[in-house]
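Of the protein chains in this complex, all but one are displayed in their positions.
So, chain A:
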Amino acid sequence: MEKAFEIQRNARDNVKSFQTYLTDLQNWETEMKRKEAALHGDFEQDLPPVRSKVRKERPVQVKKKPENRIPSSDYKAWEKFDVDKACEEVDMADVGPASLDSKKSEVNKQEKFRDEAQYEKERGNAFVKQNKWDEAIACYNRAIELVKDDAIYYANRGLCYLKKDSLHQAENDCTEALKLDPTYVKALQRRATARERLGSLRAASSDLNEVIKLEPHNAAAKRQLETIKTRMGTKGAKSKSSPLSTPTLEEKSFTKAKTEAAKPKVIELPQVEPTPLEKWKEGLGENITVIKTVKKPPHLRSKRALKHITIKEIPLGCTVPKPKIIEIDNLAQGDTNNNSDTKKDIDLSAKGDCIQDNITEKVGGNLVHGVGHKVPPIDKMVAPVNSVQFMNEWKYLRGADEARSDYLSIIDPKKIPAIFANALESDVLSELLRTLYEYKDKFTLGGVGAYLQAFANVKRFSALAMFLTDNDKLLINKMLVHCKTKEALSDDEVAELKNKYEF
């Protein structure tokens, strides 16, 4: 009987304890959920290094020179010994430079994030190469999360969205990238493409104009702008009443200029009489040209080598005839009937860099790009000092073989290896060889042979030689014959060249 009661009581007890447990559990659940919601603090831990790197990362221990011990018999020295100072030194040694450490960890953290983001970016780029857009986007997402102020990650993600036809997202990403770096040409071009496909042609063309402003020789942008303009031309008539997208603020000024350009009707602004100060500043009423100061951020400046301009002193009151440049300027403006104010600003600002540039840039910007654009005469050309300058000019002179040969001829062959360093590419080399061959009589600075030798001395030439086409080789062969006959190159030198060009 006793037993039965006990079992009954036990069972009751168990049920009771289980019930309490369940209430506890319930409370715990709500508590956990609350705690979890609050779990978004910064979390930092001081972790020991990665196992395999332990040895590498061991901090450098500063070796202290043991101070001269005072021999116990040297009583005079002991009298001078400062006990307090010695005690302090011992105390300080224990504490160590603590403040230095904490600062370092913060920097380390940032660096770690950047490393990680870089790693993600590289993974993303690899995915892009394999056309795996979704995976790439995931990588860039993580990179952006780690480092929020790098335009590249946004621009790359924008490209992926573009490829996936998520045009709005692509546009947003590019805008984000441009917020961080307003001169990021790739982002501008991607946004232009996105906008073009979204149908906001005006916005797209304003982006492209920006690109051309930043990179005047950007052929792809020009082509794209050209197609957009033709699309706008055909579309404009039909969809004038129902624009596909409302132009945003930044587009408005451009839109206005564009419509003016389309319709020759010019609204005359009421003339405002300039104040005497303005008059003086503009040089009105005087027979002089005022050169205005130009402020341009470094990336907008011309990449060409600076030219030496001799400054002539003019006695006061004596004025010089108007320089030719102004006329050319006016002419160009008259030609293109695109007399928007913004355009003029560019012209004026470009003037600061290089007077000759002005004409060419102007023409390049407005006329059809390609064969037949004006090229500077040989005496205005400047020999480049690095590959960037060379490539800029070389690309610009595309189609004008004669000018290219002029340009090449002013470059001292001895300097060629230094100019190119290791930036010579096989297609450029092919072009160089063709130019060299076609105008072989032009090269007075040591002849064709000197140039051939110079190219062969460019760094990593052996790799370039492998990519020479049959046509290139044919040209080289012919040139070598030419060298032998006309330039009196010795057999040894020819053989060496042949060896270098891998015949």
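Quick note on the criterion: a contact is a pair of C-beta atoms (placed from the backbone, for glycine too) under 8 Å apart; a residue touches a chain by one contact, two chains touch by 3 or more; residues count from 1.
In this section, contacts and distances are computed from a predicted model.
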{"item": "Among \"Ras-related protein Rab-10\", \"WD repeat-containing protein 92\", \"Splicing factor subunit\" or \"DNA repair protein\", the UniProt name of the subunit that does not appear here", "value": "\"WD repeat-containing protein 92\""}
{"item": "Selected residue (touches chain absent from view) among A:Asp13, A:Asp412, A:Glu425 or A:Glu502", "value": "A:Asp13"}
{"item": "Interface with the undisplayed chain - residues on chain A", "value": "10, 13-14, 17-18, 21-22, 24-26, 28-29, 32-33, 35-36, 39, 41, 43, 45, 47-53, 119, 138, 141-142"}
